[in-house]
Structures are given as C-alpha cells and as structure tokens.
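The block that comes next holds chain A.
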Amino acid sequence: MTIPTMTNPSFNETFYASLQTPPTGERVRTCLQCGMCSGVCPFGYLMDYPPGRMIAALRSEIFDRVMNADTVWMCVACYACTEVCPSGIPLTEKLMTRAKEELILAGKVPAELQLALENSQRYGNVLGQSPRKRADWTKGIQATVPVFGKDKKAAAVLWYVGDYASYHPRVQTTSRALAKILNTLGVDFAILGSDESGDGDSQRLAGERGLFGVLATKNGQAFRKYEFDEVITTDPHAFNALKNVYPTLGISFPVRHYTQFLAERLDQLKPLLKQSVNGKITFHDPCYLGRANNIYDEPRALLRVIPGAELVEMPHSGKTSLCCGGGGGGMWLDGFQWEKAHTRTSEWRIREALMSGATTLAVACPYEPPRFEDAIKTIREASGMEVRDVVELLAESME
Partner candidate 1 sequence: MNIVVPIKMVPDLVEELVIDASGARLEPDALRLKLNEFDDHAIEQAILLKEKGAGQVSVVAPDIEGVDDALFTAAAKGADRLIKLTGNWNNGVNNHALARVFANFIKTLRPELILTGVQAHNDLDGAVGPQLAEHLGMAYVGYVSGVIISDKAQVRKEFPGGLIAEMQVALPAVLGIQAAEKPPRYVPISKVRAVMKTAKIETFPAMELETAGAPLSVRLFQPETGTRATMLAGDADTVATRLVEIFKERGVL
Partner candidate 2 sequence: MNQDIYVVVEHLREQVMDISYVMLAAARVLAHATGGEVIALLLGHDVATLARDLAADRVLYVEHAAFADFLRTRTNARSKGG
C-alpha cells in the first residue's frame, strides 16, 4: 500500500493516509474485501461505492471516482458495517464520514442537507427554529421543568434535551413524559433552555466536523456556567456525542441515556405504574444506543415492569437492529434518498414490527417517532400500529 509520497501526494494518497489515525484507523489496511459491510448495509445494494468497494477504490488509487459519485449520501451512519467487519475497521466513523467530509469540501452536498447544516450553524438547531424559543415546550405544561440560570445554578442532574425533543411537536411529547416522571421521582434536575445548542453528532457524521466543533464549544460554554453531577438525555445521538466525542474537545462529565438513569430507579418506578398496556410491545434498538454504545438491556427492563407488557422481538433486533434511516444526515436527506431508493428503511422496520405481532413499537430516540409514524402512514396493514417512546409508555402507565 502506498505511503504518501513526499513530493506531491495525490488526493487518493492523502485521503487514504487520513483514515489511518490511531487507535483503530490503521485497520483499514487489513480489509479482507470480504463484502460483509456492503452486504449488511441497508442501502449497500444502491451505492456505487459501498464501504468495501470504497476501500478497493482507495487501493486501486481511483478514489477520485468515488468523489464523482453521490451515493455515499445513502449512508445513514447506522454502524451495521462497523459491527460486522471482521477486521474491526471503524468504517462508519472514519471511512464513510471522511468521504462525506471530502464531498462537502468539494462543494458537493445535496440541497436538503445544505439547508439543515446552515440552520444548525445559524440557529443552533437543525430545524431552523428561533433559539430563543428552545424552552417554549416547557410552558403551559403540567410538569415543572427548571431552567439553569433562570431557576437554579446547580442541580444533581442536567437534562440535555436536544433539537427534536425541544422543537418537534411529536417529540415534545416525550419531553413532557420525562418531565412528569422526573417530577414524580423527585429528581433534582434542570435544563439549559435557550443556552443549549444542538449536539451536532449527526451533522458530524454527515461530514461537517467544523460545525460539530462550533456547536460543541457553545454547549461546553453553557455547561461550564452551572454545577451538576451528571447529564441525562433522551437522545442517543446526543448521548453518543457527549459521552464519546465531547471529551476529546475537553468537555467531559458523566452522561447517560435516560433509560439507564431510570433503569437504576426501577424499584422506585415499578409501584407507580398502574395502567396496563394493551397488546404486545416490540422494542426497536436505536443504532446509537445499541450498536454504537452497547445498551440493549435497560430499555427492555423498563418495558417489562409496565403492567400487562408482553415483549416480543423483531427478526432484526439488538446488534442486528434495522436503522430507522435518520442518522448520518439521513434525517435531512429524505427527498434525495427516496429518489434513489423508492423505499425507506423505516418502512421495512414497520413491516418487521407487524411480523412480530406487536401493536406497539417502542422506541428510545427522537428521530424515531416521526420517522416510524410517517412510515405507518404509507403501509395500509400497519394502520393499527402505535409508536411510543419508552418514556411515553412509562408516563402513560403512571396516570
């Protein structure tokens, strides 16, 4: 394999070298060309250069052809390839993201994604909403949601809410549900309110590392103003960023997904759950909770204590869970991806949920309620399927 030549390294050489950063980057040199990655990738069949073929292109020094293809934007950063790679190559974080980065640098970014990135930069949230209104979801609700700065300067728990949970009407429901549960459990918490910026993790994985840095720095500054023992969040993408990437920028504190936080308090929670849930429930493992961070048990433990809950599993579950299609920029590439695929992974997932016999699809990520509910609208047989975040099911059972 070529080491970059001292005089005039080619783009191919520079790119290939840039992938090989320790601790795991050099593993790209041990790719067996086995094809597992391309095979397991939900859109691998559509890509001109799925992961394995991208590496082959690098080795053949024809990476410039990859730069002229646009199918890398089908990648939803679901970590399926990373999970199955026998050489342990960090395909998602390094290869696919780096390819997207280079495309963006070359000015080749789909218009939908461009808008999402510009919104993130300008408004601190990908939805392009006013940052001043980030905590408006807390107004007029029954639960009490203290805001750092306004209501307190210190709390045991900082609840990092995130873009969709703050602004998206469907996802605000999960925020209200968690607020209610935290109140009932007597947790001392607060949110950052309009001081909070988007976590930027999906934007990072969509190729905008600079944007991620800007958002992370802003969040770091906000965090530093207050005192707290730990951070919880309903967003596995934020969880991933805060836990695994922010520390590399010097922003570090204990952080957990809310399912871990509540699972710890199972004994406190259980007696409060009075209402039964009807029908079978199946849990969709979010990519960033499951494959990316190895959290599979806690959400299920929470579901099992709901009266009447009968858990069933879908054909793909746990490590093999099928992505909803929202990561790596997928949330903001629906038009682009639809044009190429004429199908959505979220639709496949709903069909799997139907196959499992469940009538409730339980989720634990803010991208999922809107994505799965939209998918249900396009599948006639699924009209009876309901999508609920685990926290919503818990709150509903507490009534």
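Operating definition for what follows: contacts are C-beta pairs under 8 Å (C-beta built on N, C-alpha and C of every residue); 3 or more make two chains touch, one makes a residue touch a chain; residues count from 1.
Picked so that all candidates are chains of the complex that A comes from, given by their letters.
Here the structure is a predicted model, which means the values were calculated and not measured.
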| item | value |
| --- | --- |
| Complex member touching chain A, one of 1 or 2 | 1 |
| Candidate 1 contact footprint on chain A (complex, rising order) | 101, 104-105, 107, 109, 111, 114, 117-118, 121-123, 128-130, 132, 208-211, 213-214 |
